[in-house]
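One protein chain omitted, others in place.
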Amino acid sequence: MFKETCEVLENKTVAPDHFLLKLSSKKIGKAALPGQFVQILCSGDSLDPLLPRPFSFLEASPTSFSLLYHVVGQGTELMAKFKKGDKVHVLGPLGKGFTLRRKTEDGRGKRLLVGGGVGIPPLYHLAKDLVRTKEVKKSDIHVFLGARNKSLLLCEKDFLKLGVQLHLATDDGSKGHKGYVTQVLVKFLKSSIFHLPSSLIHSCGPTPMLKAVSLVASEFGAPNEVSVEVPMACGFGACLGCALKVKGETPGSHRFAIACTEGPVFEGSKILWD
Amino acid sequence: MFKETCEVLENKTVAPDHFLLKLSSKKIGKAALPGQFVQILCSGDSLDPLLPRPFSFLEASPTSFSLLYHVVGQGTELMAKFKKGDKVHVLGPLGKGFTLRRKTEDGRGKRLLVGGGVGIPPLYHLAKDLVRTKEVKKSDIHVFLGARNKSLLLCEKDFLKLGVQLHLATDDGSKGHKGYVTQVLVKFLKSSIFHLPSSLIHSCGPTPMLKAVSLVASEFGAPNEVSVEVPMACGFGACLGCALKVKGETPGSHRFAIACTEGPVFEGSKILWD
Amino acid sequence: MGLDLSVQIGKIKLKNPVLVASGTFGHAKEFEDFFDLKKLGGIVTKTITLKPRLGNPPPRIVETPAGMLNAIGLQNPGVERFIEDKLPYLKKLGVPIIVSAMGYSVDEFMQVVQTLDRADGIDGYELNLSCPNVPYSSKTETLSLVKMFAHDDRMIEEVVSAVRQVTDKTLIAKLGPDVSDVPKMALAAEKAGADAVSLINTFIAMVIDVKTRKPVLANKTGGLSGPCIRPIAVRMVWETAKRVKIPVLGMGGIMNAEHALEFLIAGATAVQVGTANFMNPEASSQVLNGIEDFMKKEKLSSMKEIIRSVKS
Partner (left out) sequence: MGLDLSVQIGKIKLKNPVLVASGTFGHAKEFEDFFDLKKLGGIVTKTITLKPRLGNPPPRIVETPAGMLNAIGLQNPGVERFIEDKLPYLKKLGVPIIVSAMGYSVDEFMQVVQTLDRADGIDGYELNLSCPNVPYSSKTETLSLVKMFAHDDRMIEEVVSAVRQVTDKTLIAKLGPDVSDVPKMALAAEKAGADAVSLINTFIAMVIDVKTRKPVLANKTGGLSGPCIRPIAVRMVWETAKRVKIPVLGMGGIMNAEHALEFLIAGATAVQVGTANFMNPEASSQVLNGIEDFMKKEKLSSMKEIIRSVKS
């Protein structure tokens, strides 16, 4: 975990109300893992808004990292005003990311990445790492993207460049399957034959999607992990504000996990969805 | 009084830590009088800082007006970041300005403008108006400017362009008299012979200077008015926060004047300096 | 079909629930350039005392995070000159006028209201039981009494019942926030015959200049207002509205319609806009517009559907 003052290298629109922010970094970028996140002080030294805002990594290198953010309120509106050369206070890398390496009998397993909205950026980070580390064959990496319309299928081209298998869905049918991305996932799981237990489904996006994916996963008996989005104050375990209801030690019991340190990536089967 | 959203036309450094801000305006500029001021919301829609900041007019036209401000804290630091095209919420023109026209026996009187620091801008506005309206001859307009050093003798060149009589003083002697501007004023009042009662001394600047000037003025029996700087919240008479201790109706009594509406320009003799 | 924004406070029918708070709207005239004052649901005047008051020496205000401190010290012309100089303008506006009144003793409270009652053009009174800017150091009994009023349910009951004897007009008790049990204070006012309670006045607070090591305000302490106090004010309105039968006027950091709706949903029957008037003279008018927009968007036709609609 580092506290860095990063310089804005780039802050450009990539989709309606969506920006890509690239920041210089000596420490955070080098340490960043897929699924981890940073806390950004959008208002600099002003007290309004007071709290930092959490954002997943889209990409990371030893000298920089980038985020892809949706402008939804006061903090992200201020971020949209960031100009090249501005200084930004950042905390990171934070949290526990996605599972990268895992033992499977003679690596027969596939990786299924299911993303929606601003849940897509961290999955791109993950896909890129899986390809780079040759953890699984490109042909075994299947990415499922969902969005309201095709202009919001974030990172689509980047995934194509990676050479992974892409499956698309839009609510309005402007591209790919018309409907939910989970429907595409189900179809895929039904039609294709591969060793599910040694596969792993990673998903990130709106909570209803995460819930649906982990239900599907458990139906098919496929291990799955989800990256949750909960309101946070500190982002590193100091406030206990980011509670997530998960299964407790004893059957039927529950406890509140601290999403910023135990997560944001959790085993889907552990979460008690309401 | 108008509430306008003005566009930044220019925001440039004119002296160390001093900026000139030019704003487009349909209503405020047209109505502005010398000595009046505006309230600027430095932080836009953010709540920190919460209150607007008062600034005198430097110049005003039917389509724009400009201010000259010193960066001293949070609000002015935010203003220094204003960029061409930015929108700024402004209230104005506010308060009661300097006396422009006054009956004097066959206009024998002179106008003496004594300014220090950011008290100089409104005096430039005044000098310009006096010249434009031919209220008094240029030769009868004497401007006395004081500053720590010559780089802080704000608007010096502009006064020269106006063709008024300029008298300078700097603490370090880097230009003009080495010492206080009030010393130059006293010397002038002693040496030159003119009809004091029909003259008028206008001053604006740090409170100690205002106090000194109005003491000098009363010694010499010259009418004088000062523009005071007191902390303000609203700037238009709504909060009663900008109290200034002045003489009351009955001798020896006092009352608290509302500086933003009764002033900021007051008859020097009315103020109870502490 | 048209929206009905009207609400009832005692005998006063407000055409809408948006008022301006005492001491934050000058004498109203200061705002006439900015919007049509007729739009307002009502105007609460600066607090008027029996005798004229010069107010506190400067500095009287200081900015704080998302708020401000004030120690104006109730500068006002006194009840007589208020009636002569200020009331005529207010009368002409055709908006319910609620005069904020206060005394340094139960007697003075009665005298102020009696005097006001003889003038016409006044629709009701808001008794300021909670002015925080009485010098802490003060030893005189009357002053320390005032300091107690809003912090002591028996004093509240005494003042309100005394004033209730001398006027039939709508009587609102304005309570202070520096207490553990606001509902208890509100119940005391209700018991004593108040038609409504106003919540909240400012918090007693302090800012120290570390360079001079002096309190920034000449009065040392001042009243904290603005957005910073809103979450506490909403809580106090919420817990009070559950306990009293009379309407609650909610205030504290209302900057826009969403904030006003928070108070109304929490249980306020009307709201008052205060500090926001300083940053944005059109704030109260914009709050009203925003409430109308909200009702249209949510297809609501009357305030009943909003007031105390908080779910849990």
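Assorted remarks:
In this document, chain identifiers A, B and C correspond to the written order of the chains, with residue numbering beginning at 1 in each.
We take it that contacts are C-beta pairs under 8 Å (C-beta built on N, C-alpha and C of every residue); 3 or more make two chains touch, one makes a residue touch a chain.
Since this is a predicted model, take the numbers as computed values, not measurements.
Put simply, the hidden chain is in touch with A, B, C once you look at the whole complex.
In the complete complex, the hidden chain is touched by one of C:Pro58, C:Pro215 or C:Gly274, namely C:Pro215. Set against the missing chain, the residues C:Leu3, C:Leu54, C:Ala162 or C:Met206 yield one that touches it, C:Met206. Note that of C:Glu158, C:Asp178 or C:Glu282, the residue touching the chain absent from this view is C:Asp178. Only one of C:Leu37, C:Ile172 or C:Cys228 touches the absent chain when the whole complex is considered: C:Cys228. One chain of the complex is left out; on subunit A, the residues touching it are 1-3, 41, 47-52, 89, 91, 230-234, 236-245, 254-256, 261.
Touch with the hidden chain on the side of subunit B covers residues 47-48. Listed for subunit C, the residues touching the missing chain in the whole complex are 64-67, 69, 136, 151, 178-181, 203-208, 210, 212-215, 220-221, 224, 226-232, 234-235, 238-239, 253, 258, 261-262, 265-266, 294, 309-312.
Keep in mind that, in the parts below, only the chains that are shown with their structure count from here on.
Taken chain by chain, the contacts link every pair, so each chain touches all the others. A centroid comparison over C-alpha atoms places B as the chain most distant from subunit A. Distance from the subunit A centre to the subunit C centre is 49 Å, each centre being the mean of its Cα atoms. With each centre defined as the average position of its C-alpha atoms, the distance from subunit B to subunit C rounds to 36 Å. Among the residues of subunit B, those touching two or more other chains are numbered 47-48. For subunit C, the set of residues touching two or more other chains reads 65-66.
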